[in-house]
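One protein chain is absent from this view; the other protein chains keep their places.
Naming follows writing order (A and B), and every chain is counted from residue 1.
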Amino acid sequence: MTWTDDQPMVSIRDVYKSFGDLEVLKGVSLDVMKGEVICIIGPSGSGKSTLIRCVNALNDIQKGSILVEGLEVNSPDLNKLELRKKVGMVFQQYNLFPHKTAIENVMMAPIRVLKQDRVKAEAAARVLIKKVRLEGKEDAYPGELSGGQQQRVAIARSLAMTPDVMLFDEVTAALDPETVGEVLQTIKDLAEDGITCILVTHEMGFAREVADHIYFTDGGVIVEHGPPKSFFNKAKDPRTKEFLSQIL
Amino acid sequence: MENFFDWFRILYEETGINLPFLYDVYDRARLLNGFLMTVKLSMVCLFFSVIIGIIGAWLQGSSFKWTRRIVNGYIQIFRNTPPLVQLYFFYFAIGTLLPTVETDWGGQAPMLGSFAWAAISLSFFAGAFNVEIFRSGIEAVPKSTVEAAESLGFNRLQIYRDIALPLAFRVCLPALNNNLVNLVKTTTLAYAIAVPEMLYEANQIWSDNVNVTEMMLFLLVAYFVLVGILVWAMNSWEQAMKIPGYGS
Partner (left out) sequence: MSQRPYQSDLAVLNPIKRSSVTGFDLRLKPWQGGVILAACLLTSGVSFAQTDSTEISVFEALLRWMPLLSKGFIFNIVISILAMSIGTVAGVAWGLGQISTNVLLRKISWFVTQFFRNSPWLVLLFFAMFLLPFEISVLGFAVPFPDWLKATIGLSLPVMANVSEVVRGAVNSLPHGQWEAAESLGYTRRQTLWLVILPQCVKRMMPPWMNLYAILTMATVLASIVGVSEIMTLTGRALAAEGGRTDLLAPFYSFVLLLFFIYCYPIARWTVHLEQKFAVKG
């Protein structure tokens, strides 16, 4: 099935996911169009992280379907390499490879996985590091960088694979308040460049400013969703209202 | 060169400090052979114990319950019983069970000599510790780092080779070094089954020359220097492998 721009880039339909006996996702559906920025918010344990991990095939699903640019993620014959070329992910704990410098972290995957020429990959990596405003830190090891800097390298690393969709799993949760801002700015720049982003986040200010659509999950289902303006000001469901009153 | 050694003969005649392993050619050769034997035994045991460690760590991750149990049993037995008794067990108990071979002069000799049994026994002894060390090294590589690599599209072999092994090795190194130093010290046990290593040869020399004090002091200094060099070399290696920005 060839995918075209007018269809949703990521299409999640009726997804059910359990870990053993514990059902974490109980029928979640959501669509992301190309170029959109989606924020998923909700209390801990509501299944938000699990959901985006399913999009990247890090977790499998029991029922439902997930399509990324027409590629069926939940199919047992999934070509994981194809998926990973389309989808990039940034984690809460940065997960940089500690024994490689920043630039090596960024260019490792294009060289090894995409089989790019080393010189070209290095040049592209330098451009990305500049883009995340870490010029001058190319030869630093992750241990020599601050949390915020590491997270930006992690973003550059995922961008090196030129994905069409970027997933962010609570990427600022482990950072000091001062460095949160620099990472959010980087993500904002990506959004302005037109990259499709799905973020799981607690940063309400960011969500209000940058997101095109906000989804609120609780107990494994999407309780409510809408564009920021109507979501924050005119929330309908009592659970949503309670959550918003606690965090805003 | 002989003049240098003759000086020690003069030293003996003048002061009574008897160092025959320096002025006497035969004793010199004996002690040198003993030293080389110690080094040889250490290296053979090091090599095999590392292999045993790797195989054991791999088998410990097996899905078969009995494979795991056998490996664990081996580890606990070898770690919690005196290595000397293990040595005797191998040399006497198992050695006598094996068939004998004919020597050149028509007599019957056991199939494996004392050096072989010492090597086998000590390799298994050190190997038991190595299994634990390697296993903890592999477990120390965080699952999330492996996941990040997976998300970038690396396949299993690439992850193992480029990410898991280099990181696991750095975690293992201090404990491996410690084990190596202990191994060199433990080679002296081979004395008990008449392997002509350094302690044994020193014993021969002091039996002939009745200069126990000098030989003892020499031995202490020799082992101190040998272990000292080893520790220094290992520390240098650890330093070279260090990931900048991390470590105490």
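As a convention for this text, a residue touches a chain if its C-beta (ideal position, glycine included) is under 8 Å from a C-beta of that chain, and two chains touch if they have at least 3 such contacts.
Computed from a predicted model, the values in this text were never measured in an experiment.
S.K.: So which of B:62, B:100, B:155 or B:213 would be touching the chain we can't see?
M.R.: B:213
S.K.: Touch as defined at the start, partner being the missing chain; which of B:31, B:71, B:118 or B:167 qualifies?
M.R.: Residue touching the chain left out of view: B:167.
S.K.: Have a look at B:31, B:118, B:149 or B:199 and name the one touching the chain we're not showing.
M.R.: From the options B:31, B:118, B:149 or B:199, the contact with the absent chain belongs to B:199.
S.K.: Touching the left-out chain: which of A:64, A:143 or A:219?
M.R.: Here the residue in touch with the unshown chain is A:143.
S.K.: In the complete complex, which positions of chain B touch the hidden chain?
M.R.: Residues 73, 76-77, 79-85, 88-89, 92-93, 96-97, 129, 132-133, 140-142, 144-145, 167-168, 170-171, 173-175, 178-179, 181-182, 184-189, 191-192, 199, 203, 212-213, 216, 219-220, 223-224, 227-228, 231, 243, 246-248 of chain B touch the chain that is not shown.
Operating definition for what follows: only the chains that are shown with their structure count from here on.
S.K.: What is the distance, in whole Å, between the centres of chain A and chain B, each centre taken as the mean of its C-alpha atoms?
M.R.: 50
S.K.: Can you name the residues of chain A that touch chain B in the complex?
M.R.: 56, 58, 80-81, 84-85, 87-89, 91, 93, 95-99, 108-109, 112-114, 140-145, 154, 157-158, 161
S.K.: For a test of understanding, state which residues of chain B touch chain A in their complex under the given definition.
M.R.: 142, 144-145, 147-155, 158, 162-163, 166-167, 170, 243-246
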